[in-house]
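Selected chains only, in their assembly positions.
Chain IDs A and B follow the sequence of writing; residue 1 opens each chain.
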Amino acid sequence: MTLKEIANFIGIDCQNEKEITGLNTLLDSNENQLTFLENKKYINDLKNTKAAAVLVTHENVNEVPDGVVALVCDQPYLNLAKISKLFAPNVVEIYGAEPLIGSETTIMPNVYVGKNSVIGNNCTIMAGAFIGDNVKIGNNTIIYPNVTVYRDCTIGNDCIIHAGTVIGSDGFGFANTKDGKYIKIYQNGNVTIGNDVEIGANTAIDRAVFKSTIIEDGVRLDNLVHIAHNCKIGRGSILVGQVGLAGSTILNAYVVMGGQSATAGHLEIAPFTTIAARGGVTKSITEPKKSWAGFPLFEHKQWLKLQAKISNLLK
Amino acid sequence: MTLKEIANFIGIDCQNEKEITGLNTLLDSNENQLTFLENKKYINDLKNTKAAAVLVTHENVNEVPDGVVALVCDQPYLNLAKISKLFAPNVVEIYGAEPLIGSETTIMPNVYVGKNSVIGNNCTIMAGAFIGDNVKIGNNTIIYPNVTVYRDCTIGNDCIIHAGTVIGSDGFGFANTKDGKYIKIYQNGNVTIGNDVEIGANTAIDRAVFKSTIIEDGVRLDNLVHIAHNCKIGRGSILVGQVGLAGSTILNAYVVMGGQSATAGHLEIAPFTTIAARGGVTKSITEPKKSWAGFPLFEHKQWLKLQAKISNLLK
């Protein structure tokens, strides 16, 4: 789609015929992608963007770098939402190659495997599983019954995905109109899962809005865990039952999160961090190998001390 | 079924042959419905009921209005539970019309659509979805794989229901016998979902015991959200991942509830209220447009101040 077509779609005049292949953030966009600036706190990212074009308010248009087309509008984020629909792939592909299934792989009855998908050797895909279009699954992986893997996601070798888990559902993204409607931001990214990952039952992992939600090698997720869009779960991390990660949380390697603990999103947790059960992380943790607890969060020993002080109030 | 037959079923003598069409609350019952009073705090509702008959203890029988038949018993709620089974529809209908499927609608393989159900135009019902009997779905709605929609529920136009979500499961209702058995209160209501609603993955929305659990237009529910029976989620409300609403919670329009927040049920939240992540609401919020946090709940600014005071205990 050309930039001209996209601009016209949202009622902006633009004659530039450059081919646009997708949407992305300011810093991640390449020269064929469109980006946006809504929140002034990312103004430095704007100055460094390599995007083809940027949706930007009049106020910030002077900061758009040379060679980047400015699409000036009142509500860049809302317009991004509207445009995202143009790049959304089909919910279900009708055309495309029949799936490739490796040797010694068992596909049980009532399984759907979409177009252009590839499943490796020695896998077991159990009854009722849904494997969407353009999905890649490695070797020796077990998909238990009634699992749903949305289109474009990838799963590595030696993984086990337990029943009812959903991989690649849309992230929770929308922009507001002034009259109180929500315009969906199509989640055109995917989920990529490494090797030797085990995921419990009825867990949900959302696909990225751009690029990938990433589950690295060796991760263990328990039951009923919620992973929002664009999170990255570092190698060997362990998330116990009912943990919830808000969007764009980055866990570095070997983070352990206890049951029902959670993060607020857009933050990063240092390697080998432990969050106790029910801990609530609201800002980044930069020092590795420490233990934390509570909400608000304290170092675990401090939290224990604080609870003792609190219970003293009863005396 | 006649009142006489119902009364005899629970061992009460009654010769009234009035036709009873269902069960309902004191205030919502019409002249062909049966109601009950167990908890004396609803005695004023009893005085105003328009029901055909009421299950009531001897203690309260004098408050039953003229023209309403009193079915006097020791345990009205328990008897209601027993009677509710008489009004439960079939789990699966065998007879009835074949479903009506609109034009340009895709029904993927391994989908079940029940008797008397109607699906509009331009919908996509993905593999493994279950659409029960007597379900109505509007136009342009996407039902992702392995979603279950129980019988009698309705979903509007332009909705997106993500994989693994359950709509219309039974509410958590039962009455105790004196010897410690639970008698199921059949949940003979439904769930009604408006237009332009998006619901995340592995969420569960229970059907009403009477009437409807209601999700109004424009609502956004994230993953792993729990909505108990008889809740009403007002227009444009947003519930983030792992929120839990207990029964009969009413959210007015544009309420926002952060991740893992919850309500205690039988309460109402004013329009444009924001509940921060982990907030726990235990009584109604009457003033609109305010922000709240914590459990117990405080106004958000007060909660922040309180947390500062609490952390001072460590000094």
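Note that a contact is a pair of C-beta atoms (placed from the backbone, for glycine too) under 8 Å apart; a residue touches a chain by one contact, two chains touch by 3 or more.
Computed from a predicted model, the values in this text were never measured in an experiment.
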Copy number across the full structure, from 2 displayed chains: 3
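One rule holds for everything that comes next: only the chains that are shown with their structure count from here on.
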Subunit A on subunit B, rotation in degrees - Cα superposition, rounded to nearest 5: 120
Centre-of-Cα separation between subunit B and subunit A, whole angstrom: 31
Complex contacts: residues of subunit A adjacent to subunit B: 91-92, 110, 112, 128, 130, 146, 148, 150, 164-166, 169-170, 172, 174, 180-182, 184, 202-204, 206, 224, 226, 228, 242, 244, 246, 260, 262, 264, 280, 295-296, 298, 302, 305-306, 309-310
Residues of subunit B defined as touching subunit A within the complex: 106, 108-110, 124, 126-128, 142, 144-146, 160, 162-164, 196, 198, 200-202, 218, 220, 222-224, 236, 240-242, 254, 259-260, 277-278, 307, 310-311, 313-314
